[in-house]
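Every protein chain but one is kept in place in this view of the complex.
Read from first to last, the chains carry the letters A, B and C; within each, the first residue is number 1.
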Amino acid sequence: MPFIPHTDPEVGAMLDAIGVDTVDALFDEIDDRLRGADISAIPPGENEMAMLAELAGRAREDETGPCFLGAGCYDHHIPAAVWDLAGRGEFLTAYTPYQAEASQGTLQVIYEYQSMMAALTGMDVSNASVYEGGSALAEAVLMAVRIRRRRRRTRPASDSATARVAVAGVCHPHYVETARCIVRHQGIELVETGFGPSGTGTAEALAEVAADGDLVAVVVQQPNFFGAIEPVDDLAAGAKANDALTIAVVNPVALAALKPPGQWNGDGVDIACGDGQPLGVPMASGGPSFGFLCARRDHVRQLPGRLVGRTVDANGRIGYALTLQAREQHIRRGKATSNICTNQGLLVTAATIHMALLGASGLGAVAAECQRRTRQLVAAACAVGGVTRRFDAPHFHECVLDLGRPADAVAASLAKRGIVGGLPLGAYYPELANCLLVCATERRTAADIDAFQDALRHALGSDA
Amino acid sequence: MPFIPHTDPEVGAMLDAIGVDTVDALFDEIDDRLRGADISAIPPGENEMAMLAELAGRAREDETGPCFLGAGCYDHHIPAAVWDLAGRGEFLTAYTPYQAEASQGTLQVIYEYQSMMAALTGMDVSNASVYEGGSALAEAVLMAVRIRRRRRRTRPASDSATARVAVAGVCHPHYVETARCIVRHQGIELVETGFGPSGTGTAEALAEVAADGDLVAVVVQQPNFFGAIEPVDDLAAGAKANDALTIAVVNPVALAALKPPGQWNGDGVDIACGDGQPLGVPMASGGPSFGFLCARRDHVRQLPGRLVGRTVDANGRIGYALTLQAREQHIRRGKATSNICTNQGLLVTAATIHMALLGASGLGAVAAECQRRTRQLVAAACAVGGVTRRFDAPHFHECVLDLGRPADAVAASLAKRGIVGGLPLGAYYPELANCLLVCATERRTAADIDAFQDALRHALGSDA
Amino acid sequence: MKQQPDRVSHSPGAIGKARTGTASATIFDLGAPGRAAAAQQPSPAALDDLPAACRRTVPPELPEVSELQAVRHYTNLSVRNFAIDNRFYPLGSCTMKYNPRGAHRAASLPGFLARHPLAPESVSQGFLACLHELQETLKTVTGTAAVSLTPMAGAQGEFAGVAMIRAYHQARGDDARREIVIPTAAHGTNPATAVMCGYAVREVAVGTDGDVDIDQLRAAVGAQTAGIMLTNPSTCGVFERRIGDIADIVHNAGGLLYYDGANLNAILGKVRPGDMGFDVLHMNLHKTFATPHGGGGPGSGPVAVAERLVPFLPVPFVERVDGEEPRYRWVDADERPQSIGRLSAFMGNAGILIRALAYARMLGRQGMERVADHATLNANYLMTRLRQAGFTLAYPERRATHEFIVTLQKEASSLGVNAMDFAKRLLDYGFHAPTTYFPLLVPECLLIEPTETETKAELDAFVDAMARIRAEAAQDAELVRSAPWTLPVSRLDDVKAARELDLTHAATRTPSGET
Partner (left out) sequence: MKQQPDRVSHSPGAIGKARTGTASATIFDLGAPGRAAAAQQPSPAALDDLPAACRRTVPPELPEVSELQAVRHYTNLSVRNFAIDNRFYPLGSCTMKYNPRGAHRAASLPGFLARHPLAPESVSQGFLACLHELQETLKTVTGTAAVSLTPMAGAQGEFAGVAMIRAYHQARGDDARREIVIPTAAHGTNPATAVMCGYAVREVAVGTDGDVDIDQLRAAVGAQTAGIMLTNPSTCGVFERRIGDIADIVHNAGGLLYYDGANLNAILGKVRPGDMGFDVLHMNLHKTFATPHGGGGPGSGPVAVAERLVPFLPVPFVERVDGEEPRYRWVDADERPQSIGRLSAFMGNAGILIRALAYARMLGRQGMERVADHATLNANYLMTRLRQAGFTLAYPERRATHEFIVTLQKEASSLGVNAMDFAKRLLDYGFHAPTTYFPLLVPECLLIEPTETETKAELDAFVDAMARIRAEAAQDAELVRSAPWTLPVSRLDDVKAARELDLTHAATRTPSGET
């Protein structure tokens, strides 16, 4: 059931105009041996009703009770207006705004988005999005390397040498994997400093890594993968001391509460990136979300992806257009800052509306409420015998619990009771096999936390 | 948490401009004794998130398995596009199109709707909707009485006398109740002819009622409340023979399969009405839906409610506007055709889009598929020991089953298994206490019907 | 009018349309037989179990279009509308305020959308709990004894209310009451309703101060009086100050007081109709409770009554059965022998009721009062600013309530532009026009209701536009008289619309001729 409007007489008239007898004749330049592909394994088409019935059944299968999993994707409330607006056909079904005059809606939204992200991160500029947080980190690393190589243009040796980037403290392991996958072909190596007893990086560990050789950049995630607050000022200072750029990986909701990267160690980092999912994007199995990428003004020409600038039209009216396109693949091809083309525009639209609806005060209240709920969650968990906090660093809306026994079995038990209970850390850190990373957003109620506690008690066999 | 934009300084500036000190001062014309109403029983406000969490919980409570209940409200598939479009703010949040130039969207939609409804019913004209099916019948009866009184203007006696309207065959009991409630103050009496052994009205029964006194109009529902096909040509002929108007109550989806009222007994009925719910409106506990009201051209000035006409603007461009407003309360006040003001515009918008997406062929295919599924349902039910069809008239997509024991208990048992199994008829017709009115739309699958059969078997204790 | 050059588009309410014609094509013009939105078609099945005699022989003349054509057509039509979501819409008496998307979401929850109206109570407790909660909320906020939610709009609420008044008198054997008293400023539904209920209408005048003329009222009321229908605040935009006297006069004559709640927004949570002495009332949830107007509907007009009218309430409504776990049940006609009966096949505009409940929950008790406060503040501010800008108020000595009236009589006679001209030119300025020529007693009037959800900046812009239009009129009256200029169409020929009735597309007309 394709979405084709033609009636038979229309097809006839069109073929007549072209001067062929059949539609098949239009494929006569293609070698016969290639034609008639066998796709019989694909079932016949079905109508929208049947398709929706089947997929609704599958979606229903996956419905669960409350979710206490964070780890880079968070179950926040999204105002109903956000997607009612972002889902309007004019936003949803437009292409990239190459024809500026016919795309002022999208372009102005992006300009507003760039402004909001700059405000939130305390950085000077923001691009119009990359795919998501992990690849945003990859782009940030590539960008840092470009900046460094340009700075040291005079020293050609460094151009081909391996570029070392330190990951200070605890960055999301999937982010590190993603960044490694994407940057490795350009001779870039990511070195993790590991974490200290309180679950964060330390200036000393960073210094040790730096001592092993020249560092291009230092990556710091705040709050870190464990939800712990990294000593970002110290780590940024460590980067500076080693003449390395600082790359911040941040959670945008946390930024309503935490010192923005633009102020770390006083004058701020070079690049700030992260995943925009907490800003109005449903968890939706992790995508589509969007990656944000902000930078100091000096670095704007090394930013990958689209940028929207404010300008004027022939009559002096304010308007918006894509700008500095010479950074991009469609103009610069092999010399572009990145190969990115399609980005995550619709999610940026949603995030812009979301931020407009929440404002600074709303975002701050969300951050505080998440924190309050997580405090309650941790207290409830620790009231169950044998459960403790694994690390003592202050944390934001996420926390590592030590369950005293393998966390994956406990998580499986919670799942049987319909609770998505957190992330068992053993797969990432064998030494943390008894640990569960848990999170509570503002959507988690006291009843949810009680249910978590009950299920945990049950799983740990301490019902009594 | 009201939706108020003012900041404190703005409120201050506004009060200054007005020249009062407090907002409260603006209420100083109101007697002090009336002020300070005690509404403390109303809880404090909550945010959207909390409200949605609570109501989502309640909505979830009411989710069930497949629904085999029809009785005037049907579980049809609604193309996703219908409400994506009807829900656009420009349709959703506009008022009645009194300012035509600023409302061409809504006005053209209504014009298209009127055209479609005329096509579907085979009538000349349609209004822009009334509330729903039951009150549509009331308006049709009032309209018939007005038409008759105008025709017999010269015979003043009839003006104050009771006007008798026959309901031939089986009309939805709630429609009859509603019509009675609304028309009774104008000296109008509704007389039901009852039904014969095959579950429909008969020309003979109608003739008997007519013999008791002058009839203004005859109401015929097709398919009738039992899903049975009424002998509409005979009944319309009976009305004509008694110099009464004919009012058809019809299901718009059925009209894709059944002879339209505009052709009953050859030259058709005077007024056709019904409920538009099957045309793209979710069941949603029965409302909002919309009532449609179509008529012969001669009767247009007696139609209640809004009408949109096509006209031209000062430059000759085609445009649309409300017309013949002198029928309406805002112009004619006490002499209006009805008191209706707000109607069901948004549902009309949805129905128009729905009809556009289905077209005649789609609507026909839906009707046929409902019929096929109902055939399967009835066969599956009758394969359970002790279950039979109660009536032998041909039926459309709804049917009365005789269960051989009180149907309300059976329905309760089905509900326990999550199946909304049909309507027990005992409350309406004591002699049908063992009967269940069942329906299958195109959304019911073979698996649904199997589940129904299983549950029925279980309920009837004939598991073996 | 001089044709504009080609390069400029007046046409559709949309950008980029030098091409004309298509924008006003109807869906019928886009169709072709055999085209279809294939994904919406069930596989064709036969209908052969139906006797040929009852079958349709010629399919209805519905358009056959592709899914994209339909989506594009209705998307493009939608943008030819002014709506709350895109414009300030100060339509007096209509309370065009923000319709929260959260309330829309609540009503769109799958469990609510999929519920059959006649589903057993055992699988309907969530929905019934919602209705019961709304009934209780509305009782509290109106100061009444009981509520029925079934009326589907204000007018149906009025019908239910007056029918209850009638049933009350009849139940007492008090059959001689044949009149309903209605002030001249009343909304058209009031007299129309009274007549539908079998009553004669007795009008009473409104004084120059906007209040009902009490002497006339005294003279009008008597043994023939079934009741009075009043809106307070009235449609003159003022609070009926002598409501206490009015209540006494009518009650003393044995009549009842009906409250048309269309203007409840002005006093929500501050003053209650029940406390004013009203016996029965309806609310317009699509006004005060912020449910969207949908381009004409749906609405919802619940009725609330004082104790003595409780037996007559329309059915069904919801009752709570207290117990270990409270349960909810329907109360229907079988248990309510004195009920005026049933107003629709099911139970009213359920989805609107869910929206209203969602809104009421978000407001909470303080929120309700703040609605009244700020609706009143906005109206008084706008009134003050317009007066300062030189416009004439209908009731200059009075406070505005949530709305107020400007009369353009002066402008009409001195500049030759009337209220309708101002209204149309306002559209060019991006504002929906206020209500014009209602109430009928004030000449050249604009009834202006800003609502509490508009900003001061928007109100200021409106004042500027009004002043600018007056200035335009002084310079070039034709500019204003021929407005609007920037909309998809200029002023429409209403006379042609009525004389050469064209109510259906030619493609659908029955062979018997053109409608």
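Keep this in mind: a contact is a pair of C-beta atoms (placed from the backbone, for glycine too) under 8 Å apart; a residue touches a chain by one contact, two chains touch by 3 or more.
What you see is a predicted model, and the numbers here were worked out from it, not measured in a lab.
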| item | value |
| --- | --- |
| Neighbouring displayed chains - absent chain, whole complex | A, B, C |
| Options A:I340, A:L403 or A:A455, residue touching the unrepresented chain | A:I340 |
| Chain not shown: contacting residue from A:L258, A:C382, A:A433 or A:L460 | A:L258 |
| Selected residue (touches chain absent from view) among A:T64, A:T162 or A:T388 | A:T64 |
| Sites on chain C contacted by the missing partner chain, in the whole complex | 4, 6-10, 12-19, 22, 30, 39, 66-69, 71-72, 75-76, 79-80, 82, 84-87, 97-98, 100-102, 110, 362, 427-431, 453-455, 457, 461, 465, 472, 479, 483-488 |
| Absent chain, residues of chain B that touch it | 1-10, 47-49, 79-81, 84, 89-90, 102 |
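What we mean here is this: only the chains that are shown with their structure count from here on.
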| item | value |
| --- | --- |
| Centroid comparison with chain C (C-alpha atoms), farthest chain | A |
| Cα-centroid distance, chain A relative to chain C, in whole angstrom | 45 |
| Rounded Å distance, chain B centre to chain C centre (Cα mean) | 20 |
| Geometric centre distance via CA averages, chain B-chain A, whole Å | 48 |
| Residues of chain C engaged with two or more neighbouring chains | 35, 37, 39-43, 65, 67, 71, 75, 100, 102, 104-105 |
| Touching two or more other chains - residue numbers and ranges from chain A | 48-49, 79-80, 84, 89 |
